[in-house]
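Sharing a structure here in C-alpha cells format.
The complex appears here minus one protein chain, its other protein chains still in place.
Chain lettering (A and B) follows the sequence in which the chains are written, and residue indices restart at 1 in each chain.
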Amino acid sequence: MAGDSKRLRFPRYGGWPLAELVPQPAFGRRLYKGTGVALALAVLSAVAVGPFFYVLSISFRNSIGLFNYPPHWLPVPFIVSNYTRLVTQFPFWRWIGNTLLVATSVTLIKVVIDSMAGYAFAKLEFAGRRIAFGVILLTLMVPQAMLLIPLFFIVRDLGIYDTYWALILPPLANPIGVFMLRSIIRGLPKDVDNAARVDNCNEFQIYRHVVLPLIKPGLVVVATITFVAQFSSFVWPLVGTQSANLQVLTVGLASLNPDRASVSYGLIAAASVLSTAIITVVFLMLQSQFKGTSLLGALKG
Amino acid sequence: MASLRLEQIEKRYPKVDEPAVRQVDLTIADGEFFVLLGPSGCGKSTLLKLIAGLEEPTAGQIYIDGAPVNYTPPGRRNIAMVFQDYALYPHMTVRQNINFPLKMRRVERAAAREAVSAAAGSVELGELLERPIGALSGGQRQRVALARAIVRNPAAMLLDEPLSNLDAILRVQTRDELLRLHRSIKATIVYVTHDQVEAMTMGHRIAVMNRGVIEQLGSPRAVFDYPRNLFVASFIGTPQMNLIKGDIAREHNGYVFRNSSVEVTLDDRYVSCFEGNGRLERFTLGVRPNAVMVEPVSTSKMSWQVELIEEFGNERLVSVRCRDKRIRTLVPNRTRIAEGDAVGISIDSDDVHIFDAAGVNVIASLAEQGGHAVDGRAQADEDPAVTDKR
Partner (left out) sequence: MATIASNPDAVELRELSRARRRYLLRRSLTAWAFLLPEVVVFVIFMLVPVGWVIRQSFLSGGVLSPARWAGLANWKQAVHDPMVVQAAENTVLFTAIIVPIIFTLSIAAASALRAVKRGGAPLRAAIYFPQLIPSVAAAQIWLFMIHPDFGVLNVVNRALHHPPIDFVGQPHPAFSLVVMFEVWRGIGYWSLFILAAMLAVPTNQYEAATLDGAGPLRRFWHVTLPGIQSPLTVAVLLSAISALQIFDSIYILTNGGPNGATQSIVTYMFQTVFQTGEVGYGAVLGLTFLILIIVLTAGLVLFVRRRNRLQAETL
C-alpha cells in the first residue's frame, strides 16, 4: 500500500503523527507550518487590511498631493486638518452619538426578545410551533429593500416617523437571532431543563437561572452581529428619518459625497477611518466577553 | 415516602405508529426498590418521564400516594430524578447544584444549608462542595446528582440508568452505595436499567419491558426461574439461555420434547398442559447453560462436538454442536475438555422451560387459563410475596 513508510515516521516530539497538523498548544518551535501557509496568510491579511491603511494614509494628506505619479504612499506632508474639519464643520459627534444610541438599544432589546423566543421554540410546546418557525425561516429571505416603503407608511401611521423609535423598532423584526439562539439552546446539555422542572422551576425560572447563564457566548454572538449590522445600516435610516439631528453615521458619511464626484477626498477618508475605528473598538470590547470561545462555533447546527 | 400507581398508561408520539408505552398497570409500594428493565427503546425511560411529569400520558392515570397527578407539574409531585447524563447545572458549584431545588422551594437559608450538608455527607461529597461542576470526575458528578435528588426528601426517587456512564469498578461501588442509601433513607425508588445484573442484584421487583409493554413483573427470583415468554427467558440470565426448537411427542410414560439432536422427557407438570392439545409442534425448549451437563459420549444417545471454549472465570462456557443445533453449557474449570472433543449432553427435565409457538411459557399460559389475572401483584406459580431481599 502506498505510504507504508509514513506509518513508521514518528514526529520529533513523540505521540501521534498528527501532532503537527492540528492546532495544539505550541511546542515552541515555528509558529507556522510551512512557508506556503505563511505566505498565504500574509497575502490574506494584506488584502484584508491593506485598503484601510491606504485610506488612512489619504486621510492625513492634502488632496492635491494625491495626484502625483509615481505616487507617494506615505502621508508626507502629514496634516490633520481633514479630521478637524470633519469634527468642526460637520455634526460628526451627533452622527456617532445617534448611531451608538440606536445600535445599543436595538442590540439590548434584541438579545432579550430573541433569547426568549428562542427558548420558546427550543423547549416549549405550543400550538403552531412548527408553522411559526417556518414563517420566521421564510422571512429570512425577504430583502430589506422590499419593505422600505411599507415600513415608511407604518412608521408614519404609528406617529413615530422621524423619531428615534423609527430607527430602533423596525430592525427588531430581523429573525436571525431567534434562529441562532434556538439552535444553541437545543444544543445545551440534555435534560438540564428537565432537571430544573423537577426542581420546581416554572419556565421563566428555567430561562433565568439555567438557560441564560449557559448561552452567554451565543448571546454575545447575537449582540455582536446585531450591533455591527445596526452600525452599518444605511438605507432604512435614510428613509425612516429626515431631520438632520437624527442622522446616523452611515447617512452622514454618504452625505459627504452625494454624487460620487467628490472634491474633498481627505475629508471622506477621515470619516471612513473614524467610523471604522469606532466599530472596531466596540467589536473588540464585545469579543473580550468571549474568553476564548470560537465566535462562529455557535452558529453551527 | 409514597406509593405509586399507574393505571392503563399509554404514551403515543405524534406521527409514530407504535406507542412508546402501552397498557401499563403498575403498583409500586412505599419504600420499594422497583426496577424497570429492558433493552434500548423499550419505553422504560419514557415511563420514568411519565411518572416524573416531564411527559403527558396519552391515556391512563398516574397516582402518587393515592392522589392523581396527571396534570400536576413535575416540581409539585414530590419526586426527584437522577438523569442518565446527570443533568447537573454546569455553571454552578456543587453546593449550588444541591441547593437549587431547595432554593426554588423557598426553603429558609439555615435549614437549606443543613440539608445540603446532610445530603452531601451521605454521598461523601463534603469536601467538594465549593467546586465547580466542570472540575469533577464522572463518579463525583453522579454523586452530586444523587445528593441533589435526596436533599428534598422526596416521596419517590426516579433513577434513569444512573450507572451506565461509570467504569466497571466504580459501577459496582456505586451500586452498593445506592443500596445503602436506599436502606437508610427508605425512599421509594424506581430504577431504570438495561443491565440485568443490576436489576437482579438491586431490585425488590423487576418489570421486564419490551417495545412499550411489560412482559413480566415479579421478584428477581421469579423472573429468573419462571420466565413467562421467550423474550424474558433470553433477556434474563448470563450466559444466555439456550433455546432449542422441536416438537412434543406423547409417549407411553408421558410427554417428550424431541428434535433431531435432543430428547428430553418432560415431567408431570406438563401433562396437564398438553392434554387435549391437538398441535404439538413448533415448541421451543429453554435451558440455561448451567443446567446442561456434559457426559462421556458413551452414556448418551447423540454425539456432540465441542466447538468453542470460553473462559468465564470460575467456569468455562463450552459451545457444542450436533448437526445444525448448538448448545452452550457451563462446566467447572477443572473439567478436561478441549475443542474438537466428542461429548454427550444431558438435560434434566426439572430445569427446562417449554415455550409454545407464540413464545409463551406453557406453564404460565396454563396458569392464565386457570383464571389468574395478570396484574401488578402476584402471579400463580411464581414467588407470590414481595419479600424484602435483605
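Quick notes on this structure:
In this text, a residue touches a chain if its C-beta (ideal position, glycine included) is under 8 Å from a C-beta of that chain, and two chains touch if they have at least 3 such contacts.
What you see is a predicted model, and the numbers here were worked out from it, not measured in a lab.
Set against the missing chain, the residues A:V178, A:L214 or A:L246 yield one that touches it, A:V178.
Here one chain is not drawn; of A:V102, A:L167, A:I184 or A:I268, the residue touching it is A:I268.
In the complete assembly, the contact with the undisplayed chain comes from A:A117, out of A:L86, A:V102 or A:A117. For chain A, the residues touching the absent chain in the complete assembly are 1-4, 6-7, 16-18, 21-27, 31-34, 37, 40-41, 44-45, 47-49, 51-52, 54-55, 58, 66-67, 69-71, 112-114, 116-117, 119-120, 124-127, 129, 132, 135-136, 138-151, 153-154, 169-170, 172-173, 175, 178, 202-204, 207, 228, 231-232, 234-235, 239, 249-250, 253-254, 257, 260, 265, 268-269, 271-272, 275-276, 279-280, 283-284, 294-297, 299-301. Panel shows chain B; residues 7-8, 56, 58-61, 68, 70-71 of it touch the chain omitted from the view.
Assume only the chains that are shown with their structure count from here on.
Centroids of chain A and chain B (each the mean of its C-alpha atoms) stand 55 Å apart. Chain contact summary for the complex, chain B toward chain A: residues 49, 52-54, 73-76, 79-81, 83-85, 87-91, 100-101, 104-105, 148.
Those residues of chain A that touch chain B in the shared complex are 189-192, 194-202, 205, 209-210, 213-214.
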